[in-house]
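Shown here: the complex without one of its protein chains, the others still in place.
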Amino acid sequence: MKIINCPLNGPRNAQEFVHGGEFVAMPDPHRTSDSDWAGFVFLENNTAGVVREWWCHVPTAYWFIAERDTIKDEFIRTFDPSEIFRERVEFTRPEATKS
Amino acid sequence: MLNPSVVPARSFLYRELQKRGAALGEVNGYGCAMRIGSDAAAEDAQARSLGLCDLTPLKRIGFKGWATAEWLIGQGATLEDAPNRVYPQDDGARIARLSKGEFVILGDLHLRSTLPDRLGIAWSINNASGCFRVPREDASAWLCLSGEHAGAMFAKVCGIDMRPQHFANNQIAQTSLARMNAIIMRNDRGATLAFDLVFDLASAVYLWNALLDAMTEFDGKPVGLEAVRGLG
Partner (left out) sequence: MTRMTSRLAEPFGSLIDRAKPITFSFEGRSVQGFAGDTIASALLASNITMISRSFKYHRPRGPMTMAGQDGNTLVQIGPEPNRLADRVAIKEGLVVKGLNYWGSLERDYFALLGLFDRFLPVGFYYKAFYKPRWLWPFWEAVIRRVAGLGKVDVHAHHGYFDKEYLFCDVLVVGGGPAGLEAALKAAETAGEVILVDENASLGGSLNYARFDEVGARARVERDRLIAALDARPNIRVMTDTVCNGAYADNWYPLVKANRLYKLRAKTAVFATGSYEQPLTFRNNDLPGVMLGSAAQRLIKLYAVRPGQRAVVVAANDDAYGVALDLLDAGVEVACVTDLRADPPPAPLSAALLKRHVPVIAGVTVYEAEASAGGRGVCAVRLAKVTSEGIAQIMGDRFVCDLIAVSTGYAPTSPLISQAGGTFGYDEASAMLAIRSLPADVVAAGSVNGAYALDAALEDGRHAGWQAMRSQRLAAGDEPRLSAEKGARGITWPFPIFSHPRGKNFVDFDEDISVKDFEHAMLEGFEHVELLKRFTTNGMGPSQGRASSMPAIRLAARHAKRTIDETGTTTSRPPVTQVKIGHLAGRSFDPVRYTAMHFRHLEAGARMMSAGLWLRPEFYGDPKQRAALITAEAKNVRENVGLIDVSTLGGLDVRGPDAAEFLNRMYTFAYAKQPIGRSRYVLMTDQAGVIIDDGVACRFHNDWFYVTATTSGVDAVYRSMLWYNAQWRLKVDITNVTAAYAGVNLAGPNARKVLEKLCKDADLSKDAFPYMGVREATVAGIKALLLRVGFVGELGYEIHVPASRGEALWDALMIAGKEFGIRAFGVEAQRVLRLEKGHIIVSQDTDGLTTPWEADMAWAIAKTKPFFVGQRSLEIQAKQKFARKLVGFEITDRAQAVPKECHLVIRGTEITGRVTSIADSTSLGKIIGMAYVAADQSEPGTTIDIRVDGGAMVKATVVKMPFYDPDAARQEL
């Protein structure tokens, strides 16, 4: 069983984690085409190589981001999402931006 | 002997304890197993060898949120930054720091520490911005596993190396224990190796029996609160 290095809890058996899917930025839902939105919802990049993924340490419900080489099946780096998400995210509808 | 049905608060384990001949006494509004069986000396020795004790009746409280550490320090708690560590307090309480912003505060075995109650009274959603109460006293069962074989016994239920030379006193592992999420804290009592287990109250009967089964190999048995108090 693989070991995953949780930024909060340290190295743990992979059994303690769930995979949360590819790390993909959500397009602005009100300013993107229907087909681009469908692509975001339904398509996976499935990259062979180094990818970013969401992982969750289940006993602590702690989410983090991992960089993993899908060819070698090796974790390269894991880190807290606050490295990427530093600020409060706001949503606006297009009509709201006009005013 | 106390009839548990006359007190409002009930550990999920009181029937299991009664089955094993526990003498219940009132602790904190609960029926608490003070002694199990009639041979106190043997029970004390059991706690030093391998004993399992239900501490669910004792005081505990939880807090969580981005400003919780500051709030706790403001209330007189002593803390450091490292998560997954237990920080013993002057009054005998122990503050377990589970992450940057999540804490469980365990009272002492003799109900002398006042910190859990003081924090409970001091906190209100109106006066503790960024700090939120977690009802650990209601959501979590609390067991103490004590004795020299405790570290080895964990190998049968847990994928982390809990042997004393590999898992330091006051270290915390939040992990899977017999396929359940649990917080395992090493809190030695006196000179005796001891672990506090804090986990989902609803699974208390399941985990209690799973642990006792794993303990059989080491002649582990349930013990009452007095036996654990006696460890120091």
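What to note about this one:
As written, the chains take the letters A and B, and residue 1 is the first residue of each chain.
In this section, a contact is a pair of C-beta atoms (placed from the backbone, for glycine too) under 8 Å apart; a residue touches a chain by one contact, two chains touch by 3 or more.
This is a predicted model, so every value here is computed, not measured.
One chain is not displayed; in the complete assembly it touches the shown chains A, B.
Touching the missing chain, out of A:Thr47, A:Thr70 or A:Thr92, is residue A:Thr92. For the chain missing from the display, the contacting residue among B:Asn84, B:Ser140, B:Gln174 or B:Thr192 is B:Ser140, taking the whole complex into account.
Contact between chain B and the absent chain runs through residues 5, 8-12, 15, 30, 56, 64-66, 125, 129-130, 132, 134-135, 137-140, 155-161, 163, 166, 178-180, 200-207, 210, 213-214. Touching the omitted chain from chain A are residues 1-3, 18, 20, 26, 29-30, 32, 34, 37-38, 40-42, 54, 56, 61, 63, 73, 81-82, 85-93, 96.
Convention: only the chains that are shown with their structure count from here on.
Separating the CA-averaged centres of chain A and chain B is a span of 35 Å. Residues of chain B touching chain A in their complex: 83-84, 98-99, 159-160, 173-176, 181-182. On the side of chain A, the complex with chain B involves touching residues 8-10, 12-13, 15-16, 57-60, 62.
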